[in-house]
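Below you will find the structure I want to go over with you.
Left out: one protein chain. Kept in place: all the others.
The block that comes next holds chain A.
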Amino acid sequence: MGITEDANRVNTLRSYLNFKSRIEITDGRIFHGTFVCVDKQKNIILAQAEEYRQGKEMDDAFYPVMTSFSTDEKRLVGLIMIPGKHLVKVEVEDLDII
């Protein structure tokens, strides 16, 4: 039971490869990118990543579906590696709903 469960978890994680991912880090920045690699220390590599940083004006409503990042700064950062120790929240696109 234990080993198959472990194998399933790793496999599920493997199934998330190539999905779009949204990661929030300790200084408040949010990265959108394609999830390509992860290791045991939770160091994550994202491809074609974009960085969102909150501008001076704060947005009141923060809708999870429609990203209201219009007041924030967005820029393309490309291939990045986020060290596991800086992760706050990791999200991946949920295609089960389709």
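Quick note on the criterion: a contact is a pair of C-beta atoms (placed from the backbone, for glycine too) under 8 Å apart; a residue touches a chain by one contact, two chains touch by 3 or more; residues count from 1.
Methods note: contacts and distances are computed from a predicted model.
Asker: Unshown chain, UniProt name, "Mak10-domain-containing protein", "U6 snRNA-associated Sm-like protein LSm1", "BRISC and BRCA1-A complex member 2" or "V-type proton ATPase subunit a"?
Answerer: "Mak10-domain-containing protein"
Asker: Determine and list the chain A residues touching the chain excluded from the picture.
Answerer: That gives, for chain A, the contact residues 6, 9-10, 12-14, 16-18, 20, 22, 25-27, 29, 31, 36-42, 45, 51, 53, 55-56, 64-67, 69-70, 73-84, 86-98.
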